[in-house]
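Missing here is one protein chain; the remaining ones are kept as they sit in the complex.
Order of writing sets the chain letters: A and B. Residues in each chain are counted from 1.
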Amino acid sequence: MIIDHPMLGPRDASEFTYLGDASLIDRPDWQADDAAEAFYEYGYLRDNPAGEHQELWYHEAGDRSWLVVTRNTLTHEISKVELARDVARARGRSK
Amino acid sequence: MHDLVAITALGGTEPRMDTVAGVTCSEVPDVALASVAARMGQENNVIKALEALIETPVPDVGQSAGAVICAFWAGPDQWMIEAPQDSHEGIATQVKSAVGNAASVTEQTDGWTRFDLSGPNLTAVLELLSSLDLRKATTGSVTRSSIHHIGCFVLFRTPELFSIYGPRSSAGSLHHAILTAMRSAL
Partner (left out) sequence: MTQTNRLSGGQIDRNTTLNFRFDNHSYTAHPGDTLASALLANDVRLIGRSFKYHRPRGLLTAGSEEPNGIVELRTGSRKEPNTRATTAEIFDGLEAHSQNRWPNLKFDALAVNDLFSNFLSAGFYYKTFMWPAAFWEKLYEPIIRRAAGLGSLSMEADPDEYDKGFRHCDLLIIGAGPAGLMAALTAGRAGADVILADEDFTPGGRLNSETYALGDHSAPAWAAQAVAELTSMPNVRLMTRTTVIGAFDHGIYGAVERTGDHLPTLPAGKPRQILWRIYSQKALLCAGATERPIAFENNDRPGIMMASALRTYANRFAVIAAPRVAVFTNNDDGHRTAVDLHAKGIKVAAVIDVRDDAPSSYDYEVLKGAQVVDTKGRHGLTFVEVAMPGGETRTLECGALGVSGGWNPNVHLTCHQRGRPIWNEALAAFVPGADLPVGLTVAGAANGVMSTYGALQSGAEGAAKALDLTSALPDLPDAEDAPVTQTPFWYVQGCKRAWLDQQNDVTVKDVKLSYQEGFRSVEHLKRYTTLGMATDQGKTSNIGGLAIMAEVAGKSIPETGTTIFRPPYTPVPIATFAGRMKGQEFHPTRLTPSHHWAKERGAVFVEVGNWLRAQWFPLPDETHWRQSVDREVRQTRASVGVCDCTTLGKIDVQGTDAAAFLNRIYANGFAKLAVGKTRYGLMLREDGIVMDDGTAARLADDHFVVTTTTANAVSVYRHMEFTRQCLFPDMDVQLISTTDVWAQYAVAGPNSRKLLQKIVDPEFDISNEAFPFMACGNITVCQGLRARLFRISFSGELAYEIAVPSRYGDALMRRLMDMGEEFDVVPYGTEALGVMRIEKGHAAGNELNGTTTALNLGMAKMVSKKKDGIGSTLSERAALNEPDALALVGIKPLEPEKKVTAGGHLMNIDGPVDTAHDQGYVTSAVYSPILNSSIGLGLMKNGHARMGERMRLVSPLTDLTIEVEIVSAHFVDPKGERLRA
């Protein structure tokens, strides 16, 4: 597989480490009333789509960027690669 | 001045040098390194300060720039500063005073071992070591990739000279990989 790094261009997947669903960015608020339930869902429940899937890859042997890769789980086609930091900010994460 | 004797990453008191079919692999211990990472919101200030330090515009993604003090891109808003060890042992301090609180500076000198490959037909050697697209390797370009499962920086200084930085503790394995590739390809 080849991942088209948004800053570095196409790089072999062997340079990357896979983590999982990009929903791991959406870490719940620890002070919310339902924090325990929210963390349980965050930690254990995943969708398993046959089709487009947003997932986290880490350019471990490269520039150490975390990436959100949109990959079709049926064809392995990668339609989008973004810096995870940008995605996290867009999803409202800050400090 | 202290009286402790340094050894090279390969464990010698003198740097190692190997030549195969006109291509030379030299261990280069005379290098001081520091990493610079911009603090949040200070990216432009760091670039200005580094520009003054290396006396040339700060290298873009995947590039290197500079003469005596050279900077190369290492990650988003992050560079490695490279200079001769003999004259710049305190490179981290020097860089820190240049960038002040605009950046985090970390000494990296002995984190790395450097091997310089020089001679003709270097791509034949490198294509056995790395998955990089060597067609895109132009003078001044820098890439971080893995060589035999060792994370390395590869700097293309000229078509007949490039430098490989690998973790100092893996120097022996990296040297072995480079040398066997030279013997295989050349």
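Assume a contact is a pair of C-beta atoms (placed from the backbone, for glycine too) under 8 Å apart; a residue touches a chain by one contact, two chains touch by 3 or more.
Only a predicted model underlies this, so the values are computations on that prediction, with no experimental measurement involved.
Chain B residues in contact with the hidden partner, per the touch definition given at the top, are 1-9, 11, 20, 29, 35, 37-41, 78, 103-112, 127-128, 130-135, 148-150, 167-174, 176-177, 180-181, 183-184. Against the chain not displayed here, chain A makes contact via residues 1-2, 10, 12, 17, 19, 24-25, 27-28, 30-31, 35-36, 39-40, 42-43, 56, 58, 60, 64-66, 76-78, 83-85, 87-89, 93-95.
In this text, only the chains that are shown with their structure count from here on.
Per the touch definition, chain A reaches chain B in the complex via residues 7-12, 14-15, 60-65, 83. Listing the residues of chain B that touch chain A in their complex gives 61-62, 74-76, 131, 133, 136, 143-146, 151.
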